[in-house]
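Before I ask anything, let me first share the structure, which is written out below as structure tokens.
Let's look at chain A:
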Amino acid sequence: MAPEHSPPGVRIRGLTVVYRTPAGELPAVSGVDLDLPPGTITGVVGESGSGKSTLALSLLNAVQPPGRIAAGSVEIDGLGDVVALGGEALRRARGRHVGYVFQAAQNSLNPLKPVGKQVLDLGRSHGVADLRGLLADARGLLDRMGLDGARVLDSFQHELSGGMRQRVGIMLALVLNARLVVLDEPTTAVDMITQATILRIVREVHAERGLTTLVITHDLGVVAEVADRLAIMYGGRVVEQGPTREVLAGPRHPYTRALLGAIPRLVGDIGEARALPGRPPTLAGIPADGCVFRERCPLRMDVCETGRPPVVVRGSRSAACHAVRDDDGDRPAVTAATGEDQS
Partner candidate 1 sequence: MKRLAAIAALVGLAAVAACSGTSGNSSGGGGGVYTTVDLNKPSLDVNAPINPWNPKGNSFWGYNAMRIAWAKNTLTDPNQFYPGIAASWDIAPDNSSITLHLQPGNKWSDGRPVTAEDVKFSIALAYTQGSTAFAVDPGAAGAASEVEIIDDHTIKITQDMNNPSVTFVRGVMDTFVVPKHIWESVLPADFWDTLKAARGDGPEAEAARGQIKALSEKVLAFAPPQDVSAGPFVLKRMNPGEALLVKNKNFYNAANVAPDQLRLLNTTGNEQIWNYLTAGTLDNAPFTAVPADVMKRIKATPGNKVVKGYSPVAVSLAFNQSKKPYDNVHVRRGLAYLIDREEVTRIASPEGGTAAVTTSGIHQKAAREWLGAELDTLEPYAVDPAKAEKEFTEAGLQKKDGKWALPDGKPWKVTIHIPAPFSDWVSAAKAITSQLTAAGVDAEVVTTADYPLYLSELAEGKYDLGFWLIALGPAPYNIFQRLYGSSNGWNILGGKVKHSPPGKDGNWMGGPETIDVEGVGTVNPGELTAQLNSATGDEQKAVIAKLAKAANQDLPVIQLWDYVNTQFVNTNRFTGFPGDDSDLLRQPSGVWIQLGLIKKKQ
Partner candidate 2 sequence: MAVLLRRLAGHVARGLVMIVVVTTISFLIIRSVPGDPLAARYQKLVEQGMAPDAAQRAVEALYGFTPKGSLWEQYVGYMSGLAHLDLGQSLSVPGTGVSTVLLSAAKWTVIPVLAGTLLSFLAGVVLGVYAAIKRTGVLGDVLAISGSLLHGVPQYVLALLLGAIFTTLIPILPAGGTADIMIDPGFSAAYIGSLIEHATLPVLTYALAGYGGWILAMKSSVVTVLGDDFILAAELRGMKRSIIFRYVARNAILPLFTILALSLGLLFGGAIFIERIFNYPGLGLTLIDSINNRDYALMGGAFLLITTAVVVANIAADLLYTVIDPRVRSGGEPA
């Protein structure tokens, strides 16, 4: 059952998702460019309302009404542009090509059916001829993730713990041999131990099955633990991206810095953690023009009001900020206003 061909790459270009509201169509994701190189784990980090979940759903062309993809493309190897897909083709792509581990995996199962039956439903939906084999695969996957696969397949959702449900969710995403897996908040609402286990499983399975993985989270720690690459979202835009280590070690965008600064550390004074002042913008509150982060930005300049910040690419990293310049290396333009000096 080892996958024969290589994991797919994903290229998101100019993706804009808008929601229809009484105040008109408002963008939840606007003009996002993002690459998921084949075989990597990419982490997308952002606060609630940053558009990260919408971005994740866009990979399946599954933005829920009243939202819709207004522009852009999501190019997946072997599938083409999913934005252009529809009907049966789209349905078949879901699950088969792209495995999706649902945000609220706790409740992602039909409460009235045992897990095994739902695996069968999945198989029937995708025309799997060997349903017995499918069940065996499912059991194998569950066993692989440290569960008693046979028992879990006979269980109902309410008989499983949060961590178990999460693993069942991962199993369902993988059982049809999807090579691109999207995990939306995989560790929300599970305890720390389980979180660690889940992350380990994500890493291991990713390596074993040769996947391309996208992890959506609000938790930088999760990303730090599993992701090769990292994208930070704010107000529907990717404000910074790059290899995880590099970004964490030398954040360039003020928002990334602020996020890092807000993390309480196990070692050291708890008072050192600084919450980000202000609120993330709501859908209606996203500035139409200029930098989306300017309201909360310590480095705010006049230019931030009008011009959309240029995406400054440096090697494998990029950031979208007027304060970050091409020639500026890893240092931000105004050192005086770093997170450490904020009051």
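The set was built so that all candidates are chains of the complex that A comes from, given by their letters.
In this section, contacts are C-beta pairs under 8 Å (C-beta built on N, C-alpha and C of every residue); 3 or more make two chains touch, one makes a residue touch a chain; residues count from 1.
Bear in mind that the values here come from a model prediction, so they are computed numbers and not experimental data.
A.B. asks: Touching chain A in this complex is which of 1 or 2?
C.D. replies: 2
A.B. asks: Which chain A residues qualify as touching candidate 2 in the complex?
C.D. replies: 57, 60, 62, 64, 91-96, 100, 102-114, 121-122, 124-126, 156, 158-159, 169, 172-173
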